[in-house]
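The complex appears here minus one protein chain, its other protein chains still in place.
Chain naming follows the written order as A, B and C, and within any one chain the residues start at number 1.
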Amino acid sequence: MYEHDVIVVGAGGAGLRAAIAAHEAGADTALVTKLHPVRSHTGAAEGGINAALQEGDDWELHAYDTMKGSDYLGDAPAVETLAQDSPEDTMRLEHWGMPFSREEDGRVSQRPFGGLSYPRTTYAGAETGHHLLHVMYEQVVKRGIQVYDEWYVMNLATTDEPDPNDRTCHGVVAYDVQSGQIEGFKANDGVILATGGPGQAFDHTTNAVSCTGDGHAIAYRAGVPLEDMEFIQFHPTSLPSTGVLISEGVRGEGGILYNEKGERFMFEYGYANNDGELASRDVVSRAELTEVNEGRGVNDEYVYLDMRHLGEERILDRLENILHLAEDFEGVDGLVEPMPVKPGQHYAMGGIETDENGQTNIDGLYAAGECACVSVHGGNRLGGNALPELIVFGKRAGRHAAGEDLGDAQIETGYGEDVEVETDADLPVTPGEVGIEPADDGVAADGGVTADAEGLLERTVERERERVDRLMDKDDGIQHAEIRQKLQKAMTDYVNVFRTEEGIKKALKVIRECREEYQHVYVDDPSRTFNTDLQQTYETRNLIDVAETIALGALVRNEFRGAHWRKERQERDDENWLKHTLISWNGGKPDIFYRPVILEGEEKTYEPKVRSY
Amino acid sequence: MSQSYNRGLIEDFSRWKEFSAGMWAWIFHKFTGWMLIGYLFTHIAVLSSAIGAAQGETMMLAGEQVDVYTGTIQGLESLLIIRVLEVGLLAVAVFHILNGLRLLMVDLGIGLEAQDKSFYASLILTGVITVASVPTFLTGVGF
Amino acid sequence: MAERYSSFTPGGTGWLLQRITAAFLVVVLAFHFFQLHFVNHAADVTFAGTQARMENVGYFLTMVLFLITATFHGVNGVYNALVNQGLSGTPKKVVFGVLTIASVALVAQGTYVALVMAGMI
Partner (left out) sequence: MSTQQQEPETQEAPQDPEMKGAESPVDERERESGVVDQTSADDADLEGETVHLKVFRYDPEVEAKQEPRFDDFHVPFTKGMTVLDAVMYARDEYDSSLTFRHSCRQAVCGSDAFFVNGKQRLGCKTQISELEQPVRIEPLPHQEVVKDLVVDMEHFYDQMHAVEPYFQNEDTPDASALEEQRQSRENREKIKMSTRCIWCASCVSSCNIAAGDNQYLGPAAINKAYRFAMDDREPEEVKEHRLRIIEQEHGVWRCQTQFSCTEVCPKDIPLTEHIQALKREAVKKNLKFW
């Protein structure tokens, strides 16, 4: 068993920042991560970090834009904290050597971004995330913070009081991918989950293969509600075979979208008669998908993005890297052929419910980064707002876990008495665990023994060892890949940009099937050495849980807000829906409940504006 | 790692077909360098016969009594094999010089993008110079 | 970690000298080849001819310097090549010693021969 004060699970931008902060606050800190830190998906972010740095700009404008962007589903205390802390935290990155792009006078550059009232997106070339990730890893190396890399966290060691709000988290159980050894990690002060997005719940995503929502799922099963999971951002132009993102720059420069019949569908079919290809992301995404669904897609899968008419010179000058992307990842020469594109899952606005100090309802358990939902993004994330979230809330979670006083949080967490519970959701199947066996619950069944953290950890380790033995000993059944594919396909077919009640119900049914099949899952690879089969089998289970919350949220939220579109009700409903959707595992029987959104800021209240486009 | 597999250097040289210019240049340069230093040792050994010559030692060469230095050198030079080896030495030296110049440029950071081209150029030039000097080297051998 | 690389012997001097000697050698070696294969054919070399050339102080000094630089350059090159192949610890020290002795011997013998040729001994 390993022991540290603060254990940070995940070493992407959020995890690294949390670890640095906890270390600086004097805690003995360790990072436990299934990938080596520099492999984390934060490295894929390109655009930039929003921070009100320049004169003329200020945090209040940033907060306002963010709130508006969230479609009034962001909590003001979180949104304001983000806007207030981002400038200083971004500056700190510069002081740590981050190679930001520069102005003539040697100051960091900022550029305009969609939805921002001021050019405040601080960037480092077209690879901001890569630099952010590496700079913070460098600081971790400098500080000598212990990193357990290629250790897969399987579960939390949480006590099992009946009310999740009374539970305490004492550590995690992880397995060393290289050797297969399963060990407990005792956290004296706190566990911070920073496990990134759940993009793999969909079969087409810009997220990495490792974005499997592990943190979401283990926290959820331990009794932390997942918040606003239905809000998933889709990007309209990603390459079909890999999900690699093709920037909006192509359409900005005049790229045209065609369907299989060679029609410029944005106009032909009236999706956006004014803006055409330049309409907002969700409009374009839905248009593309409609084309495909109505049989006008290429290979029934994608549409074409054509930039050939721009001429070689202009393309080489402005969009050269697009040529590389299309060539390397799709095998298409953008100068001679149109590029295939389709909408891809891109970002999850929702996640593990936390307050603005990163804390969940379980004592000692924190979450930060894309896996968490504070919530700053509400219904839709603005470009360049995820990276500041990592550093701002990563830092806060780290400091709070290490025992620093950040003041009382204004955001409430947990499934309490006073919440509004969804009672008449029309569910096609019972969600949640099928035939719950004790070993599959998120908490150690030890009759509420809380006193002895070590004992708790040992029991949790034992439970995971048994689970692994069970999976490995079984010689036939079904393999996880099959279940995962089925799940991903259902999510993409039915809970994509285009959501109907009927479709979501179908998805829930498939999810149920997946759960049932998962009862028979087995791991074929008999080796303990680097058994990715085993790891992925674990991940697939997490994906099922996460996918289910996405679908459940999408089903109950019968309105069109932010990135969530519903056929039945294509408009925002402030009357009924200025509230967060929360789903609590409840020992395997998910409950849906709501919490009102907090629109009262420090000084002003954000009045929902009518959306217009 | 206790249990892991070391494939050793098999993939190094059994894959010579996949080597690129820079790698070949390195191998050739190394090879020619070793030849040259080897030659330098032999060369001094041969020239050491001058010590005997200065002390008046003589030997028979083609029926004539000559000093050992002249005798050793001319005796060796009359052998075809030595002449051929000399051409080889020239080739080796020329390549080493040309590629050495290429490396000096690389060290100065000049023309790094053309490093493969300059390697091919060294090779070709070496060939040309070698062929061109064959007549000079082979004149009068054994006749 | 860092300790692994704690042999703080800067190799820079050797590297630089290897380049400087190389630059020098280009000139001298070309001259040498030209002199003894093209101007005078190697086959026609006689002791008297060699003596005549060696008696010229400039030529004599050039040749001795040629010998020294070539020896340094060649032996240093060999040593580096071995270190590149991972030579370390005691074998490395041994090789260093052997190579040093060999080069000193070579230079000594060569200089002696040259002095003899020049008629100074």
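We adopt the following convention: contacts are C-beta pairs under 8 Å (C-beta built on N, C-alpha and C of every residue); 3 or more make two chains touch, one makes a residue touch a chain.
Owing to the predicted nature of the structure, the values given are computational and were not obtained by experimental measurement.
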Check your understanding: Which of the displayed chains are touched by the chain that has been omitted?
Key -> A, B, C
Revision key, fill the gap. Considering the complete complex, of A:P87, A:P338 or A:G503, the missing chain is touched by A:P87
Study note, to complete from the structure: Contact with the hidden chain, among A:A11, A:V79 or A:L319, goes to A:L319
**Study point:** Among A:H62, A:H131, A:K186 or A:H580, the residue in touch with the chain that has been omitted
**Key:** A:H131
Check your understanding: At which residues does chain B meet the chain that is not included here?
Key -> 1, 3-7, 9, 11-12, 15, 17-18, 20-23, 25-26, 103, 106-109, 112, 115-116
Exercise for review: Extract the touching residues of chain C with respect to the undisplayed chain.
Suggested key: 1-2, 4-16, 80, 83-86, 88
Revision key, fill the gap. Those residues of chain A that touch the unshown chain are 35-36, 38-41, 43-48, 53, 65, 68-71, 87-88, 91-92, 94-97, 99-109, 111-117, 121, 123, 125-127, 129-131, 134-135, 138-139, 141-142, 178, 208-210, 233, 235, 239-245, 247-249, 251-252, 275, 278-283, 316-317, 319-325, 327-333, 340, 346-347, 379-384, 479-481, 485, 523-533, 562, 609, 611-613
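Simple rule for what comes next: only the chains that are shown with their structure count from here on.
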Practice item. Would you kindly tell me how far, in whole Å, the mean C-alpha position of chain C lies from that of chain A? Key: 66
**Study point:** Residue list for chain C, restricted to those that touch at least two other chains
**Key:** none
Revision key, fill the gap. Listed in rising order, chain B residues that touch 2 or more other chains are none
Review point. Can you name the residues of chain C that touch chain B in the complex?
Key: 19, 22-23, 25-26, 29-30, 33, 37-38, 41-48, 50, 67, 70-71, 74-75, 77-78, 81, 102, 106, 109-110, 112-113, 116-117, 119, 121
**Study point:** Parts of chain B lying in touch with chain C, wherever the complex brings them together
**Key:** 30, 33-34, 36-37, 40-41, 44, 47-48, 50-51, 53-54, 67, 69-70, 73-74, 77-78, 86, 90, 93, 97, 100-101, 103-104, 107, 133, 136-137, 139-141
